[in-house]
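Read the structure below first, then the notes.
In this view, the complex is presented without one of its protein chains, the others remaining in place.
On to chain A.
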């Protein structure tokens, strides 16, 4: 769940009232948010780096709020406030408008070189915006949140925001050889080529995670203005020249990526959230993007979509009996402006560009239920009549478990994942002979393979319980994973046997070979039995 950190007092100021922590927690619960933590910058630094480093840090109260992963419109204070105010019916949802500029429209031209690496781009302009320190921080933070979530760590979409007054269009989005790209990136004092930057950022804790997206490609994406100034080298870093400050008045936003739909959604989110601070509130200036095939698009889309849902459908799915008018009111509180139309049973719902999460009527049903209040819904039982059946394998397992315990054995529960050694070397087998399933990129040896036999788990349990009085009699009945039948563990020669039931081989038993015992760090003789219970079903 993404977490948004907001200053509590700013939040209350924007909401127009204060809440106690309990009241706000309750409000979050109703809306589907979670007040995860109440802290401050000082506390955070203190926890991570100690009290000394924390001295002098701000102790302004911060609320850390968990937000559903599909609600990109709640990832910043502005969006949260707007959502909560509409929910509480204190404001009407603002209408976002795309407007054409007074002068020439800003243009972003995409060249065909980008096709192989990062083909899509969208752009827009926030005109006459007024930042304060808090608003500016929020603006930067939202980009980071979007990068981490819908943008899939910049792999799908990367956002670049630029001071338009330092640039001059039209802009070109192209891809060039790394050695041919040279600029002064954000927070640096001189120019570097892209190759050099890749090296420098290998040790940058923040940026090193994104290098792999373009590192090994022959051409790197880069955006220039008409004077050859580098706006950005997506998805890595923006240019210093066009960097935004608290005093920036006009912002050019570009989003590049490999997923066109998501790039459009991301752009819509940024501009809807922050157009609040434009002189012409909630308006966004259009920009034109020209694709290599000559096709030109105007962004942001800021599309409002209308959907029709029957009132009785909502009532039926939730299990309530509200009038269509009431349902329309509930939905409007969830930022889905609705009205009853037609025969009085249809509700027409307007889905704003901030609600890209609404893709089916069921999303609308959920919002109606949230506004109604989940805990106000009457609990009923389905009339579904069914006869229950146990899964035969599990039924047999339960019967065997009880009788194994009755016979004096103690049940253990061991891991299904283990090291290659556990199922091969330690049992005197070659790993290829075990037909085991291998995990890719295991973090440690303990996650290399899935067990092909239950024996190693039992032996490791004994090894970890050396101090227990003897005898130790253990058992486990559970799944193993094999590609096809395996050859079985190493037994002491002449002291093992294959087990047949009803003419079919079902397993093996025997005294374990001393090598096996030693490899599992045990010292006492050990015998084992392993059978497949499948044939007994």
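Points worth noting:
Keep this in mind: a contact is a pair of C-beta atoms (placed from the backbone, for glycine too) under 8 Å apart; a residue touches a chain by one contact, two chains touch by 3 or more; residues count from 1.
Definition applied: contacts and distances are computed from a predicted model.
Among the names given as "WD repeat domain 73", "Translation initiation factor eIF2B subunit delta", "Phenylalanine--tRNA ligase alpha subunit" or "Fructose-bisphosphate aldolase", UniProt records the absent chain under the name "Phenylalanine--tRNA ligase alpha subunit".
Listed residues A:113, A:285, A:366 or A:530: the one in touch with the omitted chain is A:366. Annotation: of A:27, A:57 or A:393, A:393 touches the absent chain (contact as defined above). Looking at A:228, A:382 or A:493, the residue that reaches the missing chain in the full complex is A:382.
Of A:44, A:412, A:499 or A:531, it is A:412 that touches the chain left out of the display. Contact residues of chain A toward the unshown chain are 1, 29, 31-32, 34, 68-71, 149, 152, 156, 259, 261-262, 316-320, 359-363, 365-366, 369-370, 374-375, 377-391, 393-394, 398, 401-402, 404-417, 437-441, 443, 447, 450, 457-458, 460-461, 463-465, 468, 472-474, 479, 481, 483.
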